[in-house]
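Only one protein chain is missing from this complex, and each of the others stays in its spot.
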Amino acid sequence: MGIVKKLTAKSWSAENSASDDQHLSAISPHSSKIGLRLFLAIVTSLFFLVVAAYKMRMDLADWVPMPEPDLLWYNTVILIASSLAMEWARRAARRGQAQTVKLGMMIGGLLAITFLVGQLVAWQEMANLGFYASSNPANSFFYMITGIHGLHILGGVIAWTRSMARIGRGDDEDKIKLGVDLCATYWHFLLLVWLVMFALMIST
Amino acid sequence: MAVVIVLVLLVVGSVIFTFVSPYWFTPIASNWGTIDDILILTFILTGIVFVLVVLFMAWAIHKYRYDKNRRSAYEPENNKLEWWLTILTSIAVIAMLAPGLVVWNDFITVPEDAHEVDVLGQQWHWAFRYPGEDGVLGTSGVQHITFANPLGVNPDDPNGQDDILIATSQVMHLPMDRPVKILLRSKDVLHDFYVPQFRAKMDMIPGQVSYFWLTPIREGTFEILCAELCGVGHYQMRGKVVVEDEASYQTWLTTQPTFAETMSSGGVDAGVSLFDRGRLLAEGQGCLSCHSLDGSAGVGPTWQNIFGRSETMADGSVIVVDEAYLRESIINPNAKVVEGFDPFMPPYDLTDEELEAIIAFMRGEGE
Partner (left out) sequence: MDYVAPAEVEDLELHDPDTFITKYVWSQDHKVIAVQYSIIAIAVGLVALVLSGLMRLQLGFPGMFEFINPATYLQFVTMHGMIMVIYLLTALFLGGFGNYLIPLMCGARDMVFPYMNMLSVWVYLLSVIILMASFFVPGGPTGAGWTLYPPQAILQGTPGSDWGIILMLVSLVVFIVAFTMGGLNYVTTVLQARTRGMTLMRMPLSVWGIFIATILGLLAFPALFVSGIMMLLDRVIGTSFFMPVIISLGQQLDYGGGSPILFQHLFWFFGHPEVYIVALPAFGIVSDLLSVHARRHIFGYRMMVWAIVIIGGLSFVVWAHHMYVSGMNPWFGFFFATTTLIIAVPTALKVYNWTLTLWKANINFTLPMLFAIGFIVTFVNGGITGLFLGNVVVDVPLSDTMFVVAHFHMVMGVAPLLVIFGAIYHWYPLVTGRMLHEGMGKFHFWVTFLGTYAIYFPMHYLGFVGVPRRYYDYEGIEFIPQSARDLNSAITIAALIVGVVQLLFIYNMIWSYFKGKKSGPNPWKAASLEWQTPQTPPVHGNWGPNLPLVYRWAYDYAVPGAKDDFCPQNQPRSADAGSSAMVAGSAPSAEDN
């Protein structure tokens, strides 16, 4: 039943009553997936507002482009690889290949940690060049965006350790599958966010 | 039952209050009577809705009060009724919005022949600038501000040399019946140029120039208030605007110093006594927003009879106020704070000469 039809139903009348009585709330997808999607919507709102602020601040007179360390490109590749590994694990989980799941998750998570370290090194490089957060507005945004994005990755890594623990314990297969699935979705999303943010920063 | 009576009394009382109470707009002094008209229109339309809704409700709760032998009517919705209500409400809303937008269009369309006045806000003080004989204001910016150039007029701009500055008196003049575009700048935080009798107001934002326009239509002296919270001295940031006929205005204008004059004489304060320099500084730096001269309570201790006074410090010690203490308290205010006050004053980075002037002023007030 379409959403329009649902929201125009005359729920007091006896007409649809019989079918409404049978109405089941969504059984699938799992609530955790809905929760995650909702959370991603919030994060989208967050980064959308960052982009809006960036664009508005950019139009002001004192804007100068910031240096773009090559390292950011390498980090981007690492994050893509991390996301791919997660996807590999997710597909393996669907096929029930426990060993591959473990391997994919392990690679994905470690690559994400590598990315985080890489971003910290990029901060270091930037600071060594004499570009601090307060040096110019583009750099202020650079530190803020990478900071917020990094914190989100860090949150993902924490969730990942929980999933890994579950895999290590040899927990219930459905739970492992769910955990891997959620991780993969989150990873893809943060990759997408990073690509947009990175494109924004290098294009201006 | 009490509810019904109270609701009716509430409506009647509100209407009576509106007509009988003395609280109404100050008599208007600008061309923005049209704003008042839209406001009155809004008042009437919404007032009618308020009276009708509350009276209808009062009637309904009287008529349909609980009766155990009766049941409510079962009618989950009434599309026709709801459509009618939607349409009527929409019409009323359009009746308010459409003329409102027309007037807004007037408000933001500055007439070609409007003359310009530049207003600079700072914590917690007003300064004004008029174009000189060339009729053009010079460029300006916060980065040009120095003690001698308090309005930040660009010293290299030829247009600015003949600009007329009102740096300390906080009084501006405007000619009658001539549209004026008020340019608004700030050197520190948000302020808002607000003259109730003009009806118009606009925020002043550091880093950009905002504006509005009006035509004064009534002679008199009106108060300028700051209408955007700007710190502890917000409520004391007050100036005056004098609306007068063209001749008096021109006479007044010619007696005011131009930018070139003030710069060549070494700043607005050249040639005045140390005491007066101190007073100008105290006004310009905002000291007087917190320290009163008449003994009244403020954010900081009053300056009345401050010199030689014994003050108890927050740590219990007693200090006799002398030049050394005043000096320290300006440069490093929170080292020794008088009991009962918060360690709140920012340190001021003044030159020796300026310190001397301020202290001379504080001394002079006490004598």
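Think of it as A and B in the order they're written, each chain with its own count starting at 1.
Criterion: a residue touches a chain if its C-beta (ideal position, glycine included) is under 8 Å from a C-beta of that chain, and two chains touch if they have at least 3 such contacts.
As the structure is a prediction and not an experimental result, all values here were calculated from the model.
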Residue of A:T76, A:T114 or A:S140 touching the missing chain in the full complex: A:S140
Chain not shown: contacting residue from B:S90, B:T139, B:T312 or B:N332: B:S90
Contact with the hidden chain (one of B:V3, B:V320 or B:A335): B:V3
Sites on subunit B contacted by the missing partner chain, in the whole complex: 3, 6-7, 10, 14, 17-18, 21-26, 32, 34-36, 38-39, 42-43, 46-47, 49-50, 53-54, 56-57, 60-61, 64-67, 70-78, 81-82, 85-86, 89-90, 93, 96-97, 100-101, 103-105, 107-108, 122-123, 141-143, 145, 184, 187-190, 192, 194, 196-197, 199-208, 210, 222-223, 225-235, 238, 284-286, 290, 296-299, 340, 342-344, 346, 348-350
Subunit A residues that touch the omitted chain in the full complex: 6-12, 14, 17, 20-27, 30-32, 34-35, 38-39, 41-43, 45-46, 49-50, 53, 56-57, 60-63, 132-134, 137, 140, 144, 148
